[in-house]
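Every protein chain of the complex appears in place save one, which is left out.
Should a chain be cited, it is by its letter among A and B, assigned in written order, with residues numbered from 1 in that chain.
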Amino acid sequence: MSGVDVPEREGTPRPSPAARVRHYLPFATGGLQSLLRYRSTFVTTGVTAAAGAAVTVFLWRAVYAGSPPGGGPGGFTPEGITTYLLMAQVLQVLHANRVDDEVAAEVYRGDVAVMLVRPVSYPVVRFFACLPVVAANAVLVGVPVLALFALIVPLTVPRPVDVALFLVSTALSVLLAFLVNLLTGMTGFVTTNTWGVRMVKQSVVAFFAGQLVPLALMPGPLAAVASALPFRGMVDGPLTLLLGRYDGVAGAADVLARQIGWAAGLTLLGAVLWRASLSRLEVLGG
Amino acid sequence: MTRTVWRHVRLAFFLGGVGLHRLSAYRVDFVLGAGAFLVRVGLQTAVVGLVFRQVPAVGGWTYHEVLFLLGFSLLPRGLDHLFTDQLWELGRKLVQRGEFYRYLVRPVNPLFSLLSERFFHPDGLGELAVGAVLVGWSGNELGLRPTPLQWAVVPLLVLCGALIHTSVKLLFASLSFWTVTSLPSMYAASQVSEFAAYPLDIYHPSLRFLLTWVLPFAFTSYVPCVYLLTGATGLVVWLPLVTAGAFVLALTVWRRGVNAYEMTGS
Partner (left out) sequence: MIVAENLVKEFRLTERKPGLVGSLSTLFTREHRIVRAVDGVSFTIPAGSKTAYIGANGAGKSTTIKMLTGIMTPTGGRCLVRGIEPYRHRQANARSIGVVFGQRSQLWWDLSVPDSFRILRRIYDVPDPVYRRNLALYRDLLDIDALGTTPVRQLSLGQRMRAEIAASLLHDPAVVFWDEPTIGLDMVLKDAVRHLVNHVHRELGTTVVLTSHDIADIAAICDSALVVDRGRVVHQGSIRDLLRTAERRSVVFDHRGGPDPGHACARIEQELPGVSASPAEDGRIKVDYPVDRFTSRQVLAFLLERFDLADCYAPEPDLEDVLRRIYAGGSRSPLAAGVAGPGQGGAA
C-alpha cells in the first residue's frame, strides 16, 4: 500500500512551513495527553532517575572522599563530580522519550502501514509527539530530582554564560537522543527482539555518553573512542559546557559543532534507512 | 494437598521443557537477548574497573571484592529471572488488555499458570553464567577459602535472594490489578535493585535503611557477600525472616489483586 501512497504524497504541492508544523501539532498534544493519563508514570520515572543518579553519585563520591581540595582525578572537585553525575541523570530523563519503544512496537504490529496513509511524515510525527514528553519529564521529573539531591549533597553553582551554553547544547542533545531512539526503533524492521537491541542501546549510550564515567576519567584509547561516537554529545558535551570545562570560545564552539554535525549526520542516516525500510515494507506486503 | 503440589511440580517440568523447546525455535532472539546482556554486564564491569583506576578501595572494598559482590548479585537475580519474567507482562499489559482472565479459567494455581508461560527465560541463564564466572574468578583472586558451612549455605543464600527479587516484582506487578498498568513502578523497583551491585557502605544512611528494611535488596547480595568474604554473621541471620516476610506480603497483595480483578472490555 505504501508503494502507491509515497509518490502521491511527494507529488502534492508543498504547504508553507508554518502550515506544515500545524499539521503536526495534534500529534504533540496527543502524545502529552496519552502520557498524562498515567500520572503515576512521572512519580516512577522520578524514582527511577533518583535511584540511577544515587548509584553513580555515591559510587564516585566514595572515590573522591579523600581527594585534595584543589580537585581529584580528572580535575573534578567532589561537588563538581556530583553535579556532573546528577545532571547526567537529568539529561537521561530528557532523553527518555520512548520513541524507540513506540516505533519498534508500531513496526512490529504493522501499525506503521496505517500511518503511511496519512498525509504526514511518520518520523516527523514521532518527533513532535516526543517533544511534550520531554518537556513534561523536564518539569515534573528533572526539577524535583535535582531539588532532592541539592538537599542532601553539595553541588557547584555554574556561571550564567555556561548555563546558557548548556541550554543550547541540551536542546541539541534532545534531538540527538530522538534520532538515536528512532534508529533503534527502526531495527523492528529486521528483528522481532527489539527488547535486546534496546537494552544494548541503553547500556552503550549510558557508557559512551559519559553518564556513568565522565570522559575525562576514561583511559586515553577509550576516551578517544567515546569522543568519536555521537553519544558524547548527549551527556558529556552539554555537561562540559555547564561546568565550564572548556577552552574559551573555540572550545565551546567545538562541542556545539560536533553536536550539530552528528545531528545532521544521523538525520541523513535516518532518512535513508527509513526509505529503505519502506521499500522493504512493500516487499513484505505491509 | 501433597497431590496438588506434586501435580504442579510435574507440570513445571513439562512446561520447562516447552520453554527450552521454544528457545530453539527463537534462536536469534535468544542470541540477541544473551548478547545484549553480556554487553550490559561487560560495561558495568568496565565502570567498576574505571572507578578503581582512581583509588585502591571504595568504602573499604577492594576491586576484587566489589567484583565479587557484582557477580554474586547476578546469581539470585538470574535465578529469579529464569522463572518469573512473565510478571513483567502482568505489569505491562495483561490487565490493561483484559488478557489476565485466562489464568483464572485453568485448573492450576493462577500464579503458577502465569509464570509457567515463560519458564526458562534465556536472560536468566546468561546472568547465572556471568555471575558464576565473576564470583569464581574474583574469589580466586582474593584467595577466598570458604568454610564447609559457607559452601553449604551458598545455595540457600542465592535462593532466598531470588525469592526477595520475586517478591518485590510480584508486589509491584500486582498493583496493576488496581492501576491497570504498573510497568513504571516495576521498572522503578528494578532500578532500585541496581544498588545491590555495589557495597552498601558508600550510600547515604537513608538509602542504606531503604535497601535493608523497605526494599530489602541488600539481602540479595551485600549481606550474603559480607558473610562470605569476612565470615561476620551480622545481618545474614535475618535473611530467612526477611525473605519470608517479603514473600508473604507479596502473595497477600497478589491474592487481593486477583479478587479485585475486573476484566475490562465488553
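Methods note: a residue touches a chain if its C-beta (ideal position, glycine included) is under 8 Å from a C-beta of that chain, and two chains touch if they have at least 3 such contacts.
In this text the structure is predicted, and so the values were computed from the model without any measurement.
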(message) With the missing chain put back, one of B:Q54, B:Q96 or B:N109 would touch it. Which one?
(response) B:N109
(message) Among B:V18, B:V31, B:A152 or B:V248, which one touches the chain that has been omitted from the display?
(response) B:V18
(message) Touching residues of chain B against the unshown chain: what are they?
(response) 7, 11, 14-15, 18, 21-22, 26, 97-99, 101-102, 104-110, 113, 117, 259-263, 265-266
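In this text, only the chains that are shown with their structure count from here on.
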(message) Please tell me the distance, in whole Å, between the geometric centres of chain A and chain B computed from their C-alpha atoms.
(response) 29
(request) Within their complex, state which residues of chain A touch chain B. (result) 38, 40-41, 43-45, 47-48, 51-52, 54-55, 58-63, 66, 72-73, 152, 191-193, 195-197, 199-200, 203-204, 206-207, 212-213, 217-219
(request) Please name which positions on chain B make contact with chain A in the complex. (result) 26, 28-29, 32-33, 35-37, 39-40, 43-44, 46-47, 50-51, 53-55, 58-59, 179, 181-182, 184-185, 187-188, 191-192, 194-195, 198, 201-204, 207
